[in-house]
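Apart from one protein chain that is not included, each protein chain of the complex appears where it belongs.
In this document, chain identifiers A, B and C correspond to the written order of the chains, with residue numbering beginning at 1 in each.
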Amino acid sequence: MSAEALCLAGDAGLLALAVAGALFAAKPLGRPLVYGGALVLSALMLAVAAGALAFGGGAETLVLPLGLPWIGARFHIDALSAFFLVVVNLSAAAASLYALGYGRTEHDPERVLPFYPAFLAGMNLVLVAADAYTFLLSWEFMSLASWALVMARHSEDQNARAGYVYLVMASFGTFALLIAFALVAGLDGRFAFEAMRAAPPAAGVAMLAFAAALIGAGSKAGLVPLHVWLPLAHPAAPSHVSALMSGAMTKVAVYAFIRIAFDLAGPPDWRLSIPVLIVGAASGLIGVLQALMDNDLKRVLAYSTIENIGLIFVALGLAYAFHATDFDAAAALAMTAALLHIFNHALFKSLLFFGAGAVLTATGERRLNRLGGLLNRMPSTGLFMLVGAAAISALPPLNGFVSEWMILQAVLLSPAFSEWTLKILAPAVGAGVALTAALAAACFVRAFGIPFLGRPRSEAAERAKEADRLSLAAMAGLAALCAIVGIFPGQAIDALSPAVDLLIGAHVPNQSSMPWLTIAPVAASRGSYNGLLVAAFIVASASMASTVIHRFASGALRRAPAWDCGFPDPAPTTQYTGESFSQPVRRVFGQLAFVVEERIDMPRPGETRAAHLNLRLTDRIWNLLYVPLILVVERTAVQLNRLQFLTIRQYMSVVFGALVVLLVVLASWP
Amino acid sequence: MRGLAFDVAHLLAGGLVLMSFLLLYQTRLYALLNTFALQAVVLSLSVAWQAYVQGADHLYVTAVIAFAFKAIVIPIALHRIIIELGIDRDVENVVGVGPTMLAGLALVALSEVVMLRIAGGADVLAREDLAFALSVVLLGLLMMVVRRNAVSMVVGFMSLENGLILAGAGAKGMPLVVEVSVAFSVLVALVVIGVFLFRISERFESIDAEALDSFRERGR
Amino acid sequence: MSVLPDATVVLLALPLAAAALLAVLPSYRLSAALNVAAAFAAFLASASLFVVAPPPNAYILIDDLNVVFIVLNTFVGFTASVFSATYIAHEIETGRLTAKHLRFYHAMYQFLLFSMNLALIANNIGLMWVAIELATLTTVLMVGIYQTQAAIEAAWKYFILGSVGIALALFGTILIYMAAQPVVGEGVQGMLWTSLIQHAPGFDPTLLDLAFVFLLLGYGTKVGLAPLHAWLPDAHAEGPTPISAVLSGLLLNVALYAVLRFKLLLDANARALAPGPLMATLGLVSVVFAAFMLYRRRDVKRMFAYSSIEHMGVIVFAFGIGGPLANFAALLHMAMHSLTKSAIFYTVGQIAQVKGTQQIAEIRGLTVTHPLLGWSLVFGVFAIVGLPPMGVFMSEFLIVTSTFSRAPWLALPLAFGLLLALGALVLRMQAMAFGAPAGSTAPAKSSALPILAHFALVLIAGVYLPPPLVTWFQHVAVMLR
Partner (left out) sequence: MILDLVFQLLQVMLVILIAPLLTGVVRATKARLTRRRGPPLLQPYRDILRLARKEAIVADSASWLFHHTPYIVFASTWVAASLIPTFATDLLFSWAADLIAIIALLGAGRFFLSLAGLDVGTSFGGLGSSRESLFGALAEPAMIVIVFTLALVAGSTQLSTVAAYMTSDAVGLRVSLGMALVALIIVAIAENGRIPVDNPSTHLELTMVHEAMILEYSGRHLAVIELAAMMKLSLYVSLIICVFFPWGAAIADASVADRVFGAIVYVVKLLTAGVALGAFETSIAKMRVFRVPDFVGGALMLGFLGALLLFVSRTLK
């Protein structure tokens, strides 16, 4: 039985679960049934996908008599889809495990249980689809299911708004992809992917298709300036769904881009990489800045997703440029970096969202400024969150560092370009990446430090309790994976090479054969990194230092009130808040991402009231791009609406006018 | 003989167009009705002539219907309505008579142009008839558009229909003309009844006039 | 002549007889049942046409094209009758309608089905014209049945504009005859589709063009293309909901069918101007215009009426674009739209009944108070805006893609219009289906069966089209060029 068939069987099972969820949502067995089933199914599909990635997927395409009649629904798993299947199903399995525990706190399960498996099925189907119709159908189905999940808490207005913006943007993206496919498919509707590959479009058409694909996939992945829906929608959903949307669904969007840009849209043209690089770098920078300044834990994570997607697209852009200029070794490196970062981001972003969900259930708070001191109350959650934060901040020896290191290595190869534009653009993008990474570290110091460290800033935070075992198990698993991939990157890179081979036609040298598990993606002399060694050294020296000191110096420890330069203030409000923490960065970079309005209301001398600092942040891009659009539509609607209130005679004059016009046209026809 | 047939038909059809212009020109309701009755007479004459020329007897029926219904029944009914609703006064035009006439002329010119493009396939007589019929139709529409008054709108509609009948009669050996004219008479009757029932005293608008505005703002 | 009565005879005689019977039947329950029965029988008869199609004669013509329409017509007519049976019961209780009204209503319903069948079956353009006029008049009366100020206004508007449309259509018909007469010869032959399509190449092109202009405007008024659409929203909003469903689901299609037939004539004549661009333009205008109009709607039925305008625009646009793919898509879209939109009207009708209002602003949180209705509304809106896995998605997919292959620059405004409409409909749908509930929470009385049946069909069609149906549609598509 081929991998395709197995995957489809799994998807069928998921859809069946969706039905079951609709039926048993109210019953007590509903939740364990749905999430347990989803866990099992996605674990199985994970195994299948891993197998397909390792030993190559089914050779031939599986065609079902569904979808477009004369083409049928085509399914195929090649190395690329196999890799993304691994990413999606890994996150799905983790999310399901997490939800087994977390789901207990769900307000109205009947709005979540039916759609959760449907969502998983949608994502899987997109990845295995091998013709435009099936692809778009699954794609929009995925959006629809996730929309329903965003609307699960529909009683809150901003959620409804989030759902609306999300759905409209999603459909916009779908139309863009539809256009892309239409262009590639050409006059005689070659909707099957093989047919598209067989007859690639002409250069000009390919360019348009590429642009459409970038817009369509980008709007789903959350590229600036099409990202506005993402920080609204991702936090609105239940946390395990937020994790999937950020960790998995954005990756499906990236898959769509890779599939069209590298696979279907014909031979590459280096000029096309320029927009990708620019947009990627911009998304990274703007995303991280907004994450650094926002005050809602889950929204911070959503913004940071935008940032990581930006990094991924930078890597993709480099890969594309190298590929177009026949520098395939470098292209392979960049592509590997991109895929690895996709995998890593799926890991730690899901982990972080799980943690945020645990905090939310424990305290009912998402605002950083109401939390604090959680590390003492939820130690395990805190620990895993810390691992996730460290990983996403690209700290060695965790996995985040490996992929960003590879991206930088790829940037360092860019002098090989013969085109001046790229020569100049590449280092600029590289600097942007570096800045983004550094800001990300600052961002997660804040995102972890404010809620988990210090003293509780609210009653809720005071009374927080540790999360349940299953949720913790899910987080623990992901945290462990983050560490493992960070310490043994070589194996991960080798696992990716089939996918890279498929896209680039080359892959980075085999890493497992390197001594001491080092990775040297280009050549040992060019730069190498050894996760194991670094980890070992750190652990060794840290433990050595502590033992030596405890042995030969003092190990005594005394608890006492904080010193705080001599005059400590017991009120927890004297601690640094999220806003005050990000104030320096806001001063320096704030205007890049937001329209920042700080209003300080200082009591005049002698007044006894407290001083206030009011801070308003509004998204520049929303103001510049979307507000005008909305206004135009509204105005036009108002103007045209007059036509609803004409009198019969006036309507008749319209008809009459139409007739006369047509007659005149007829009379003046050549 | 051929020539004569052609000339008479031409004359009558032209007369029909002329009548339409007169209708546009009238500003008093009674005069309007009388003119319309006159047009109906002319119509029935021309239809009858067509019947004679084509030797199509069923057209005589059409002619009779046209005469009885349009020249007598409807005008009388409308008279009654006018008295009933007490709207015996000037007709309000949306645009003045002068511009209306000019527009009418333009329309006639237009229909001529359109028709002249037709290759000689259809025979000349039919073609001329057609040109006039089209003009009558357009003028009828124009009347419906520029007149505010319900009665004059009905009249406009009927003169439009006259154009149709003319065309139908002109089309050699076209079946169903009778049925069609009957169907149309029914239609017109319904319109008239509607006007009468709903007391559309002033203008078609009045049905959806001020009374409804509030509801409208809420409504749609 | 077989022992069984010819299917077409059944299609015409049965509704007529039923209408006569219903006109005198006092008990509304019985008459509702009879109504359903008759509609069902008609549906069976039409289905039999797939198997045995009678040869065309001077009066009737059954070919691949109109069978699709007929079957769709009778099917929706049947489900609508089922829905109306329960719907009407509620109207009686609330006293909006009386038994006397209902006699009239049911009789008219069957008469409407009769006239539409006639229009579809007729081989004679004159006969078709008469049938469509009859259908119009019937619906006019049914729209006005509530006799509220608004209803009367709507009916009147519909009536007047409809009559003008009819007049124009008739003029076009006469022109067609005059174009045909020199070639085909005098008499009835000049009005039969069968002979017309044969000799069309020989017709005078300019005369054909002129005729088509009048026919497009005349029947286009019935199709509800902007700017001839004025009657449509009010007629949908003010009439009884089953009639709104029938209007959107059927009558528009019938008028569209007429336009298509004449398009065939023009296509057949090489020297006549290509009707495609004209239709495409009108369609595009309707799509974008209706999409904008959707944003300001406060009445839910009126809103969906505008969405009907939009979809008719899409269909006409697709037929205008032409080519087997687009034609196939257009036919599919028409079928899908009929099913979906009528189902939506069933849903909306029930919603209006339980909530006692058609004002969008007063309907909130349906998924909480009436899960079935609420979710059907959600599903229906998604289906109608063309989200998968529903059938409209497939047709819109094909339309947009084939437009790209034929006239790329027309595809962008089309996509824009569709997206715009989606935005508006989803916005209102969310407001009605979600949020804190408002209004009465009384359970819905009418049956949800027709709704579910339609949605099931639409859902299946989006994922799987049975091969025979596909081949059928492809025949037609090729026949339409």
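Definition applied: a residue touches a chain if its C-beta (ideal position, glycine included) is under 8 Å from a C-beta of that chain, and two chains touch if they have at least 3 such contacts.
Everything quoted here is computed from the prediction, not taken from an experiment.
Shown chains touched by the missing chain in the whole complex: A. Set against the missing chain, the residues A:405, A:488 or A:656 yield one that touches it, A:405. Contact with the undisplayed chain is limited, among A:337, A:450 or A:478, to A:450. Per the touch definition above, the residue from A:441, A:506, A:643 or A:664 contacting the chain not shown is A:441. In the complete complex, the hidden chain is touched by one of A:584, A:603 or A:657, namely A:584. Interface with the hidden chain, as seen from chain A, comprises residues 372-373, 375-376, 379, 382, 386, 390, 393-396, 401, 405, 408-409, 411-416, 420, 423-424, 426-428, 430-431, 434-435, 437-439, 441-442, 444-446, 448-450, 452-455, 516, 518, 524-530, 533-534, 537-539, 541-543, 545-546, 549, 553-554, 556-565, 568-569, 572, 574-576, 580-585, 587-588.
To be clear about the criterion, only the chains that are shown with their structure count from here on.
For the pair chain A and chain C, the distance between C-alpha centroids works out to 44 Å.
Looking at chain B, one finds that residues 114, 117, 141, 144, 204, 207-208, 220 touch two or more other chains.
Across the assembly, chain A contributes residues 644, 648, 652, 659, 663, 666 that each touch 2 or more other chains. Taken in their complex, chain B has these residues touching chain A: 94, 107, 110-111, 113-114, 117, 138, 141-142, 144-145, 148, 153, 203-205, 207-208, 216, 220.
Residue ranges of chain A in contact with chain B, taken from their complex: 644-645, 647-649, 652-653, 656, 659-660, 663-664, 666-667.
In the complex of the two chains, the chain C residues touching chain A come out as 156-157, 160-161, 164-165, 168, 209-210, 213-214, 216-217, 221, 227-228, 230-231, 233, 273, 278, 289, 292-293, 295-296, 325, 367, 382, 385, 387-389, 393-394, 397-398, 400-402, 404-405, 411, 415, 418-420, 422-423, 426-427, 430, 434-436, 462-465, 467, 470.
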